[in-house]
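With one protein chain withheld, the remaining protein chains of the complex are depicted in position.
Moving on, here comes chain A:
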Amino acid sequence: MTEQQTQPKWQNPFIYLLAFCSGFCIMGIELLGGRILAPFFGSSVHIWGSIITVFMLSLSFGYLAGGKLSTQNASLKKYGVIFVLAGITILPVALWSTTIMEVIFLNIEDSRYGSLLACAALFFIPTIILGMISPYSVRLLVTDRDKSGQIAGKLYFVSTLGSALGTILTSFYLVLFFEVNSIIMVFSSILALLGLIAIVLNKSVKSVSFSTVGVVNE
């Protein structure tokens, strides 16, 4: 219960904002996945099968990993590091996707397994990292056991709303105005930038809590 006192007012809204943005980026990236894979693996139904499978699978691992990580001295700083890593690991999609897909295309004849492998190579790691955000957010937000369910609900509301918006904006408008790689770069920058802000803000939280309570959860 001491945490509640040490937390500045902006922290919870800030965490919700970050969760919203991560939801937005996840679905934006997933949607662009179809466009990225099409030149090498076509637009058959199984392309979306591959994409959704890889995203669901990596999100599930991400939830597990994020929950585990949140038990070890959870802090806004570590939370920010997750975002920065997500931003960095998305970059290969914009930088080397053609090279990666070419190698897979040449080695795997069946476009089902080809697209599955390509999708895993491009999106598995960043999506695991993005998946870690939700459980970690719950850990940072919950201070009262009675309200834990409500807070988790609110968090899923915010991040899934972000996902819905990321899906519709990307598919309706962003692809009409920008190149796929530019959109990916913007997502990557947003994630990294938010992460850096979280890390910087963590320092101010630390100094505040030192001066007031003298206990930090780091």
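Keep in mind that, in the parts below, contacts are C-beta pairs under 8 Å (C-beta built on N, C-alpha and C of every residue); 3 or more make two chains touch, one makes a residue touch a chain; residues count from 1.
Please note the rule applied: contacts and distances are computed from a predicted model.
Q: One chain isn't displayed here; going by UniProt, is it "ATP synthase epsilon chain", "Sulfonate transport system permease protein", "Methyltransferase domain-containing protein" or "Response regulator receiver domain-containing protein"?
A: "Methyltransferase domain-containing protein"
Q: Using the document's definition of touch, tell me which of A:Ala74, A:Ile88 or A:Val180 contacts the absent chain.
A: Reading the full complex, the residue touching the unseen chain is A:Val180.
Q: Among the options A:Phe14, A:Phe40, A:Tyr136 or A:Phe187, which residue touches the chain absent from this view?
A: Answering carefully, the residue with contact to the hidden chain is A:Phe40.
Q: What residues on chain A make contact with the chain left out of this view?
A: 35, 38-45, 105-106, 109, 111, 172, 175-176, 178-182
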